[in-house]
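A single protein chain has been removed from this complex, and every other one stays in its place.
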Amino acid sequence: MIDEMEPAPKGTDYDLYFGPAHPGSGNFGVKLKVAGEIVVSARADPGYLHRGFEKLMEYRTPIQNAVLSDRLCVLEPLNWNLVHAEAVDELMDIDVPERAKYIRVIMAELSRIQSHIIWYGVFSLGTGFDTGFKMAFGYRDYILDLFELITGGRVYPAGYICPGGVRRDFPNGARDKILKVLDKMGEMIKLEELENPALGARAKGVGILKVKDAIRLGATGPVLRGSGMKTDVRKDEPYEIYDRLDFEVPVRKEGDAYARYWIGIEEMKQSIKIIKQALKELPEGEVIDPSWKKPKLSVKIPKGEVYVRNEVARGEAAVYMVGDGGSKPYRCKIRGPDFLHMIPVLEYLLKGAQIADVPAIYWSLNICPADMDR
Amino acid sequence: MVKRSKKAKTMRKLIKAIWIFSWFNSCGFCELVPLVGSRWDMERFGMIIVGTPRHADVLFIAGYQTLKSIKRAKIIYEQMAEPKVVIALGSCTMTGGMYWDSYNTIKRLEDYLPVTMYVPGCPPRPEAVFEACEKIFGHVKELK
Partner (left out) sequence: MDTKETGLLDEIKSKFKVDGRVQREQRIWISTDGSKLMEVCKWLKDGGFTHLSAISATDWLKDGKYELTYHLWSYDDNILVTVKTKIDRKNPSIDSVVPVWEENAQIHERELHELFGVKFKGNPDLSPLFLEDQEDVHPFRKDFNWREHVREKFYNKENEREAVYYD
């Protein structure tokens, strides 16, 4: 396609800033050098949301950090809650009861479904399919009502998954409500699978990423699976109870924007399967380690270090925590998937693309600027 | 015929419909976008989101601001035409919120922009945003 276009006349290059006030870009800026209709080079401009999380966590105790860890990525708060809680559990050697592990997995998978609904909605908005945007945000409210019933907050659960287990048990009737909501999600996925020809024409063959380049640039999660590599942290290194559950990992070989979008829809189906299995096998018992039931403000973190990896909706997330005998963590490094997707991968994919394809490529990577800047 | 001052006449034009330019920060994205969706539909009140500040009447600042992004917000405020209103959502605009000891976020929005109304919450619920808009309409009706 690009070979057929004539090159632009000399002296007509210009700079274009695809910035934070653009309705299709989020809180992130990209500096583009454009010649005619083709992008010659791109440079990312991060830093609009930098709060310095890693040092904020050094001034607070682990139970206070559990509330702060929701806000690491605002589109999937419960998954990041889980990464931080697992790091503290492993460093301080806490035994988590069985019922708490099942509840943690159910809440994390509900949050993954909610995040993929947002991905579907904004990808449709970026390619001009307005009905998909309104429909997606209408269906997302069913899950937010469930979160309000169980944890108390629509968007931020206020540290529900804390070190030692979860804060409180399911209320009466939560189980039937979860099953009803899962039926509604199944209905929504059937509607999403009806292909819209305009979206297909804009997304197929655009933004192709091969496997070798993906590993060299550091991509993980759906971006790597869309290029053909079958890998998932829940299968390679199972945490919580994922080794007892039966689910598949969807993979596609083309590596373009349409393949990544299709993987998002398939992952929602697998999450529904996981939640139904976990609800059937849910055992009775306590939901939190007895010594952590009353929130303790002064704890003693032993000397040591851990590195915990999880699979959040966007890719691989990790926490590296160092303890030195005090009551606050000495160093807490957070590795998010978007740090790699938004700077090296985006600069590589935008080179040589047309201006009209920039939103389709940008939104197919499923970005969250808060995760990158921390 | 009721006699009204010039300011009251221009402000009453706002009652018909307000066009919003929203400067989403992360926390605002999660609670402002459902307002456009089908459950909390804001088009029935006449509110719509526009893509450029030159067409807008109301600026929503939703969430914490860093030193880098407050400079851009000031430029956007100057591009809007009179009469204009600024609504600040979230507790981070009032006192600094959860990031009160961070070196890169601002602690009070009124040091940088003239704010008309604050809506507390972390994040504020959609019903609270509608109540804030209703109070602005009521205040404009009583202007002399």
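Lettered A and B in written order, each chain numbered from 1.
By our rule, a contact is a pair of C-beta atoms (placed from the backbone, for glycine too) under 8 Å apart; a residue touches a chain by one contact, two chains touch by 3 or more.
The structure displayed is predicted, hence computed values, not measured ones.
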item: Contact set of the excluded chain (shown chains only); value: A, B
item: Among A:G19, A:G52 or A:G153, the residue in touch with the chain that has been omitted; value: A:G52
item: Given A:F129, A:F170, A:W262 or A:Y320, the one touching the chain that is not displayed; value: A:Y320
item: Hidden-chain contact residue, picked from the options A:A21, A:L125 or A:L340; value: A:L340
item: Where the unshown chain meets chain A, residue by residue; value: 46-47, 50, 52, 54-55, 59, 215-218, 220, 229, 231, 236-237, 305, 307, 309, 316, 318, 320, 322, 330-331, 333, 335, 339-340, 343-344, 348, 373
item: Sites on chain B contacted by the missing partner chain, in the whole complex; value: 67-68, 96, 100-104, 106-107
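Just so it is clear, only the chains that are shown with their structure count from here on.
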item: Chain B to chain A touching residues, read off their complex; value: 23-27, 29-31, 33-34, 36-39, 49, 51, 53, 64, 66, 68-69, 72, 76, 98-99, 101-105, 122-123, 125
item: Of chain A, residues touching chain B in the complex; value: 19-23, 26-27, 47-52, 56, 59, 68, 71, 74-75, 134-135, 137-138, 140-141, 144, 154-156, 368-370
